[in-house]
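Heads up, one of the protein chains got dropped from this complex, but the rest are sitting where they should.
Then we have subunit A:
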(Lines give C-alpha, C1' and ligand atoms only; values in the text may rest on other atoms or scores of the structure.)
Protein backbone atom coordinates (compact mmCIF):
# COMPACT_ATOMS: atom_id res chain seq x y z
CA UNK A 1 0.00 0.00 0.00
CA UNK A 2 1.46 3.27 -1.04
CA UNK A 3 0.57 6.72 0.17
CA UNK A 4 -1.14 7.99 -2.95
CA UNK A 5 -1.96 11.46 -1.61
CA UNK A 6 1.66 12.42 -2.25
CA UNK A 7 1.25 11.62 -5.96
CA UNK A 8 1.41 15.18 -7.41
CA UNK A 9 5.04 15.52 -6.34
CA UNK A 10 6.82 12.97 -8.54
CA UNK A 11 10.00 12.28 -6.53
CA UNK A 12 8.12 11.34 -3.34
CA UNK A 13 9.62 8.07 -2.08
CA UNK A 14 7.36 5.06 -1.80
CA UNK A 15 6.23 4.67 1.82
CA UNK A 16 4.59 1.53 3.07
CA UNK A 17 2.14 1.60 5.96
CA UNK A 18 3.90 -1.33 7.59
CA UNK A 19 7.24 0.45 7.59
CA UNK A 20 5.74 3.67 8.91
CA UNK A 21 3.91 1.89 11.74
CA UNK A 22 6.94 -0.18 12.64
CA UNK A 23 9.40 2.68 12.67
CA UNK A 24 6.93 4.69 14.76
CA UNK A 25 6.65 1.87 17.28
CA UNK A 26 10.40 1.39 17.43
CA UNK A 27 10.96 5.08 17.91
CA UNK A 28 8.31 5.23 20.65
CA UNK A 29 9.91 2.32 22.46
CA UNK A 30 13.34 3.93 22.23
CA UNK A 31 12.05 7.25 23.52
CA UNK A 32 10.22 5.54 26.40
CA UNK A 33 13.43 3.89 27.53
CA UNK A 34 15.37 7.14 27.34
CA UNK A 35 12.64 9.00 29.28
CA UNK A 36 12.58 6.30 31.96
CA UNK A 37 16.36 6.40 32.24
CA UNK A 38 16.40 10.18 32.44
CA UNK A 39 13.62 10.04 35.05
CA UNK A 40 15.67 7.72 37.23
CA UNK A 41 18.75 9.89 36.86
CA UNK A 42 16.82 13.07 37.73
CA UNK A 43 15.19 11.41 40.72
CA UNK A 44 18.52 10.12 42.04
CA UNK A 45 20.18 13.48 41.59
CA UNK A 46 17.43 15.54 43.24
CA UNK A 47 16.91 13.15 46.13
CA UNK A 48 20.59 12.42 46.56
CA UNK A 49 21.73 16.03 46.53
CA UNK A 50 20.90 16.88 50.18
CA UNK A 51 23.31 14.11 51.21
CA UNK A 52 26.26 16.28 50.16
CA UNK A 53 25.74 18.51 53.18
CA UNK A 54 24.29 15.90 55.52
CA UNK A 55 25.62 15.74 59.09
CA UNK A 56 27.68 12.78 60.34
CA UNK A 57 24.67 11.46 62.26
CA UNK A 58 22.94 10.62 59.00
CA UNK A 59 25.97 8.71 57.70
CA UNK A 60 26.70 6.30 60.50
CA UNK A 61 29.27 8.66 62.02
CA UNK A 62 31.25 9.33 58.83
CA UNK A 63 32.16 13.00 58.55
CA UNK A 64 31.53 13.43 54.82
CA UNK A 65 29.61 11.85 51.99
CA UNK A 66 32.81 10.83 50.24
CA UNK A 67 34.06 9.03 53.32
CA UNK A 68 30.71 7.30 53.51
CA UNK A 69 30.39 6.22 49.91
CA UNK A 70 34.02 5.39 49.12
CA UNK A 71 34.27 2.19 51.25
CA UNK A 72 30.99 1.00 49.77
CA UNK A 73 32.17 1.76 46.27
CA UNK A 74 35.43 -0.02 47.01
CA UNK A 75 33.55 -3.11 48.21
CA UNK A 76 31.25 -2.99 45.19
CA UNK A 77 34.13 -2.80 42.74
CA UNK A 78 36.20 -5.42 44.56
CA UNK A 79 33.38 -7.95 44.74
CA UNK A 80 32.39 -7.38 41.12
CA UNK A 81 35.97 -7.54 39.86
CA UNK A 82 36.67 -10.76 41.74
CA UNK A 83 33.45 -12.20 40.36
CA UNK A 84 34.59 -11.37 36.82
CA UNK A 85 38.02 -12.87 37.36
CA UNK A 86 36.30 -16.09 38.37
CA UNK A 87 33.39 -16.03 35.93
CA UNK A 88 34.99 -14.91 32.67
CA UNK A 89 37.40 -17.79 32.04
CA UNK A 90 34.76 -20.24 33.20
CA UNK A 91 32.09 -18.72 30.98
CA UNK A 92 34.37 -18.64 27.94
CA UNK A 93 35.33 -22.25 28.56
CA UNK A 94 31.70 -23.31 28.81
CA UNK A 95 30.82 -21.27 25.72
CA UNK A 96 33.59 -22.99 23.75
CA UNK A 97 32.45 -26.40 24.87
CA UNK A 98 28.94 -25.55 23.73
CA UNK A 99 29.95 -23.99 20.41
CA UNK A 100 32.92 -26.14 19.39
CA UNK A 101 33.54 -29.22 21.48
CA UNK A 102 30.39 -30.95 22.69
CA UNK A 103 28.24 -33.05 20.37
CA UNK A 104 25.21 -31.10 19.21
CA UNK A 105 22.66 -32.72 21.53
CA UNK A 106 24.79 -32.36 24.63
CA UNK A 107 25.65 -28.76 23.83
CA UNK A 108 21.99 -27.85 23.48
CA UNK A 109 21.20 -29.36 26.89
CA UNK A 110 24.17 -27.60 28.40
CA UNK A 111 23.02 -24.32 26.88
CA UNK A 112 19.55 -24.70 28.41
CA UNK A 113 21.00 -25.49 31.82
CA UNK A 114 23.22 -22.42 31.78
CA UNK A 115 20.31 -20.24 30.64
CA UNK A 116 18.30 -21.67 33.52
CA UNK A 117 20.86 -20.28 35.96
CA UNK A 118 19.74 -16.82 34.84
CA UNK A 119 16.16 -17.57 35.83
CA UNK A 120 16.96 -18.40 39.47
CA UNK A 121 15.89 -15.52 41.76
CA UNK A 122 18.77 -13.86 43.56
CA UNK A 123 17.24 -14.63 46.98
CA UNK A 124 17.76 -18.28 46.17
CA UNK A 125 21.38 -17.59 45.35
CA UNK A 126 21.65 -15.80 48.68
CA UNK A 127 20.26 -18.80 50.54
CA UNK A 128 22.56 -21.11 48.61
CA UNK A 129 25.51 -18.87 49.44
CA UNK A 130 24.77 -18.79 53.18
CA UNK A 131 23.66 -22.34 53.76
CA UNK A 132 25.64 -24.31 51.23
CA UNK A 133 28.64 -22.47 49.87
CA UNK A 134 29.87 -20.45 52.86
CA UNK A 135 30.28 -23.35 55.32
CA UNK A 136 32.09 -25.37 52.67
CA UNK A 137 34.55 -22.57 52.01
CA UNK A 138 35.78 -22.35 55.61
CA UNK A 139 38.26 -25.18 55.18
CA UNK A 140 39.69 -23.63 52.03
CA UNK A 141 40.05 -20.24 53.71
CA UNK A 142 41.96 -21.79 56.60
CA UNK A 143 44.23 -23.53 54.13
CA UNK A 144 44.78 -20.28 52.22
CA UNK A 145 45.63 -18.42 55.43
CA UNK A 146 48.13 -21.08 56.45
CA UNK A 147 49.84 -21.54 53.10
CA UNK A 148 49.39 -18.28 51.24
CA UNK A 149 49.04 -15.98 54.22
CA UNK A 150 52.01 -13.92 53.06
CA UNK A 151 49.82 -12.53 50.26
CA UNK A 152 47.76 -9.50 51.32
CA UNK A 153 44.62 -11.24 50.02
CA UNK A 154 44.89 -14.16 52.40
CA UNK A 155 46.32 -12.70 55.62
CA UNK A 156 43.28 -13.85 57.57
CA UNK A 157 42.25 -14.49 60.26
CA UNK A 158 40.08 -16.85 58.24
CA UNK A 159 36.36 -16.34 58.77
CA UNK A 160 34.71 -19.11 60.76
CA UNK A 161 31.38 -18.64 58.96
CA UNK A 162 32.82 -18.42 55.45
CA UNK A 163 30.66 -15.35 54.75
CA UNK A 164 33.54 -13.40 53.22
CA UNK A 165 33.80 -11.15 50.23
CA UNK A 166 35.34 -14.03 48.30
CA UNK A 167 32.28 -16.17 48.95
CA UNK A 168 30.05 -13.29 47.89
CA UNK A 169 32.12 -12.95 44.72
CA UNK A 170 31.75 -16.65 44.00
CA UNK A 171 27.98 -16.30 44.26
CA UNK A 172 28.14 -13.25 42.00
CA UNK A 173 30.29 -15.19 39.55
CA UNK A 174 27.67 -17.93 39.29
CA UNK A 175 25.01 -15.29 38.77
CA UNK A 176 26.98 -13.51 36.04
CA UNK A 177 27.95 -16.77 34.31
CA UNK A 178 24.78 -17.18 32.20
CA UNK A 179 24.91 -13.77 30.56
CA UNK A 180 28.60 -14.04 29.70
CA UNK A 181 28.20 -17.58 28.43
CA UNK A 182 25.13 -16.76 26.37
CA UNK A 183 26.76 -13.85 24.56
CA UNK A 184 30.15 -15.46 23.98
CA UNK A 185 28.72 -18.73 22.72
CA UNK A 186 26.57 -16.88 20.18
CA UNK A 187 29.64 -15.03 18.94
CA UNK A 188 31.85 -18.12 18.87
CA UNK A 189 29.22 -19.98 16.89
CA UNK A 190 29.18 -17.20 14.29
CA UNK A 191 32.88 -17.47 13.46
CA UNK A 192 32.95 -17.84 9.66
CA UNK A 193 33.31 -21.49 8.67
CA UNK A 194 35.57 -20.29 5.86
CA UNK A 195 38.23 -19.15 8.31
CA UNK A 196 37.90 -22.11 10.60
CA UNK A 197 38.40 -24.43 7.64
CA UNK A 198 41.39 -22.39 6.50
CA UNK A 199 43.04 -23.01 9.87
CA UNK A 200 42.15 -26.70 9.96
CA UNK A 201 43.39 -27.23 6.41
CA UNK A 202 46.76 -25.83 7.45
CA UNK A 203 47.00 -28.59 10.01
CA UNK A 204 45.76 -26.72 13.06
CA UNK A 205 44.44 -28.76 15.94
CA UNK A 206 41.02 -27.76 17.16
CA UNK A 207 42.50 -25.66 19.94
CA UNK A 208 44.93 -23.96 17.53
CA UNK A 209 42.03 -23.31 15.18
CA UNK A 210 40.14 -21.66 18.04
CA UNK A 211 43.12 -19.47 18.87
CA UNK A 212 43.64 -18.48 15.24
CA UNK A 213 40.05 -17.77 14.27
CA UNK A 214 37.44 -18.01 17.02
CA UNK A 215 39.15 -15.80 19.61
CA UNK A 216 40.21 -13.00 17.24
CA UNK A 217 36.73 -13.03 15.76
CA UNK A 218 35.04 -13.01 19.16
CA UNK A 219 37.40 -10.66 20.98
CA UNK A 220 35.13 -7.63 21.15
CA UNK A 221 32.18 -9.86 21.98
CA UNK A 222 34.08 -11.41 24.87
CA UNK A 223 34.92 -7.97 26.22
CA UNK A 224 31.40 -6.67 25.98
CA UNK A 225 29.98 -9.86 27.49
CA UNK A 226 32.31 -9.42 30.44
CA UNK A 227 31.23 -5.82 30.79
CA UNK A 228 27.58 -6.79 30.84
CA UNK A 229 28.35 -9.48 33.42
CA UNK A 230 30.19 -6.86 35.42
CA UNK A 231 27.13 -4.64 35.24
CA UNK A 232 25.08 -7.46 36.68
CA UNK A 233 27.60 -8.12 39.45
CA UNK A 234 27.85 -4.44 40.37
CA UNK A 235 24.14 -4.04 40.87
CA UNK A 236 23.36 -7.36 42.53
CA UNK A 237 21.71 -6.69 45.87
CA UNK A 238 19.99 -9.54 47.67
CA UNK A 239 22.59 -12.26 47.30
CA UNK A 240 25.39 -10.04 48.56
CA UNK A 241 23.30 -8.56 51.37
CA UNK A 242 22.52 -12.07 52.58
CA UNK A 243 25.91 -13.70 52.17
CA UNK A 244 28.39 -11.02 53.11
CA UNK A 245 29.20 -10.33 56.73
CA UNK A 246 30.14 -6.70 56.21
CA UNK A 247 31.80 -4.30 58.62
CA UNK A 248 32.50 -1.50 56.19
CA UNK A 249 36.29 -1.67 56.21
CA UNK A 250 38.50 -1.03 53.21
CA UNK A 251 40.65 -4.12 52.85
CA UNK A 252 42.01 -6.48 50.25
CA UNK A 253 41.85 -9.30 52.74
CA UNK A 254 39.44 -11.67 51.02
CA UNK A 255 38.96 -14.36 53.63
CA UNK A 256 38.39 -12.62 56.96
CA UNK A 257 35.16 -11.87 58.78
CA UNK A 258 35.61 -8.12 58.42
CA UNK A 259 34.61 -7.19 54.89
CA UNK A 260 33.72 -4.09 52.96
CA UNK A 261 30.05 -3.84 52.09
CA UNK A 262 28.67 -3.02 48.65
CA UNK A 263 26.47 -0.10 47.68
CA UNK A 264 23.48 -2.17 46.66
CA UNK A 265 23.65 -4.48 49.67
CA UNK A 266 24.07 -1.51 51.99
CA UNK A 267 20.96 0.16 50.59
CA UNK A 268 18.96 -3.04 50.95
CA UNK A 269 20.07 -3.51 54.54
CA UNK A 270 19.67 0.12 55.68
CA UNK A 271 16.65 1.32 53.77
CA UNK A 272 14.04 -0.29 56.04
CA UNK A 273 14.87 1.77 59.12
CA UNK A 274 16.18 4.86 57.37
CA UNK A 275 14.36 8.19 57.51
CA UNK A 276 15.00 11.83 56.73
CA UNK A 277 18.50 12.62 55.52
CA UNK A 278 19.58 9.00 55.90
CA UNK A 279 17.35 8.21 52.95
CA UNK A 280 19.03 10.94 50.92
CA UNK A 281 22.42 9.52 51.77
CA UNK A 282 21.39 6.07 50.60
CA UNK A 283 19.93 7.50 47.42
CA UNK A 284 23.16 9.37 46.78
CA UNK A 285 25.11 6.10 47.01
CA UNK A 286 22.56 4.70 44.57
CA UNK A 287 23.38 7.53 42.20
CA UNK A 288 27.07 6.62 42.38
CA UNK A 289 26.24 3.00 41.56
CA UNK A 290 23.99 4.13 38.72
CA UNK A 291 26.77 6.18 37.19
CA UNK A 292 29.38 3.41 37.56
CA UNK A 293 27.08 0.79 36.06
CA UNK A 294 26.15 3.15 33.26
CA UNK A 295 29.80 3.73 32.41
CA UNK A 296 30.57 0.01 32.46
CA UNK A 297 27.65 -0.85 30.20
CA UNK A 298 28.45 2.03 27.92
CA UNK A 299 32.05 0.86 27.56
CA UNK A 300 30.85 -2.67 26.92
CA UNK A 301 28.51 -1.55 24.18
CA UNK A 302 31.11 0.73 22.65
CA UNK A 303 33.65 -2.06 22.44
CA UNK A 304 31.09 -4.50 21.08
CA UNK A 305 30.05 -1.95 18.47
CA UNK A 306 33.56 -1.71 17.15
CA UNK A 307 33.07 -5.24 15.90
CA UNK A 308 35.19 -7.44 13.77
CA UNK A 309 37.92 -5.80 11.76
CA UNK A 310 38.05 -7.22 8.29
CA UNK A 311 35.42 -8.91 6.24
CA UNK A 312 34.00 -12.37 6.10
CA UNK A 313 32.58 -12.36 2.65
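Just so we're on the same page, a residue touches a chain if its C-beta (ideal position, glycine included) is under 8 Å from a C-beta of that chain, and two chains touch if they have at least 3 such contacts; residues count from 1.
The rule is simple: contacts and distances are computed from a predicted model.
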Record-based protein name (UniProt) of the chain missing from this complex, from "Phosphate ABC transporter ATP-binding protein", "Succinate dehydrogenase", "SoxAX cytochrome complex subunit A" or "Acetolactate synthase": "Phosphate ABC transporter ATP-binding protein"
Residue of A:140, A:189, A:204 or A:274 in touch with the missing chain, whole complex considered: A:204
Identified contact with the non-displayed chain, of A:122, A:181, A:213 or A:293: A:213
Residues in subunit A touching the chain absent from view: 103-104, 192, 194-195, 197-205, 208, 212-213, 216-217, 308-313
